[in-house]
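This structure is in structure tokens; I'll ask about it shortly.
Left out: one protein chain. Kept in place: all the others.
Moving on, here comes subunit A:
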Amino acid sequence: MADVRDIMELERPPTPEITKETILGSDKPKKKLFNAPKAPKRPEGMHREVFALLYNDTKDAPPLFPSDTCYKQKIDLTMRKPRKWTWMPFTNPARKDGAVFYHWRRPSDEPKEYPFAKFNKKLEIPSYTDAEYQQYLKDDQWTKEETDHLMDLAARFDLRFIIMEDRFDKEKFPIKRSVEDLKDRYFKVVGLLGKFNGDKKIYTYDADHEKRRKEQLKRLHERTTQQIEEEQFLLLELKKIEARKKERERKTQDLQKLISQADNQSETPKKTDKKIPKKKLANPSRPSRVDTSQHILQAIETAGIKFPDYKNSGVSLRSQRMKLPANVGQKKSKGIEQMLQDMGLELNPTPNEDICMHFNELRSDMVLLMELKSALASCEFELQSFRHQYEALNPGKTLTIPSQLLSVTENDNKQFNSGEIIDVVGSPGNPNT
């Protein structure tokens, strides 16, 4: 932002007095202002763009187009004497021989440890004594010399096994060793040594598995273009088949819906027939109520959980069948959970055939129960509100609702219905759906 502010001349002192100071050192106070909040300070001589790559002060958007004037370092007009550079000797602590090399350095800088020495990282390769080898590490396939050579290579090439295999002394050790053989032996040695030294973390290496994996990978890479094309073709065909299958399933589902709707329609009149007389008894002048109750009934009829049929080809886990379908809302599933807990049942019982079926039925019934309960509540509420309406319209009079109509009749009603509804809705265990 500093550049933009410079250009906009925003943070200038309000009344710029034209003195030598302001001309020569005008940028000084500004610099301080902007540099102060920055946590990592830009090293001297480093270009700002480079610094920005290392430490990003998020508030600074990159410039839209390059400009010549702003990015040049401001000339230091203080006429300081430049610091000297000299061709100086240095030693590198990363070297064991203490060789002396020369490079350019400022004598004013304090002689520090060679800055790149800290990058000298070596892997720790475990070592063993002759006795240890005889005791633990003997192997029919490997001689001690060969193992020694392996460990030496491991140290030299920092466990790059592919290079180690490449540089393995084939003249001295004529047995052909693959990368997996080397890895196997190495990790065995390390594991055994670790075990006897009481290390907790011991790596194991499955050479056979690795060999098979590589073999497979090789075969994968070595497929000819025809094979790849054929595979692509087959995959495409599979996709097509699956799409067709889905289409068919969708259609059967639609058909089933239609059938069940037709069933409902043929059955609902029966029910209403049964109910209307009852209701007529209670409230003959309000046919609209029948409608609402019918709505509720319909809602109830579709209640329960429809567990999808598992007719997909191939293998599936039976526990999959116990999964609640996605159309069961959060509220319902919470309710089921609650009920199951109340009953002291497991949330995920072992899914054998029977349990699976019954568990699903149980949950379906639970949902049904919940829906019925809520339907009952709404009916009662409606009844109460009508009573209040009646009392409001006819002051002084009280409507006594016959007790059998209140909850007993509703309960009866419900029980009566529920039996029927379960049949209509069905559950996945039922063969007739």
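The rule is simple: a residue touches a chain if its C-beta (ideal position, glycine included) is under 8 Å from a C-beta of that chain, and two chains touch if they have at least 3 such contacts; residues count from 1.
One rule holds in what follows: contacts and distances are computed from a predicted model.
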Among "Actin-like protein 6B", "Trafficking protein particle complex subunit", "Cell division cycle protein 20 homolog" or "Guanine nucleotide-binding protein subunit beta-5", the UniProt name of the subunit that does not appear here: "Actin-like protein 6B"
Selected residue (touches chain absent from view) among A:94, A:324, A:339 or A:401: A:94
Contact partner of the left-out chain, one of A:124, A:140 or A:222: A:222
Residue of A:41, A:156 or A:318 in touch with the missing chain, whole complex considered: A:156
Option touching the unshown chain, where A:41, A:103 or A:212 are the choices: A:103
For subunit A, the residues touching the chain missing from this view: 43-46, 85, 87, 92, 94-95, 97-106, 109, 112, 114-117, 119-120, 156-157, 160, 162-163, 165-167, 179, 214, 217-218, 220-223, 225, 228
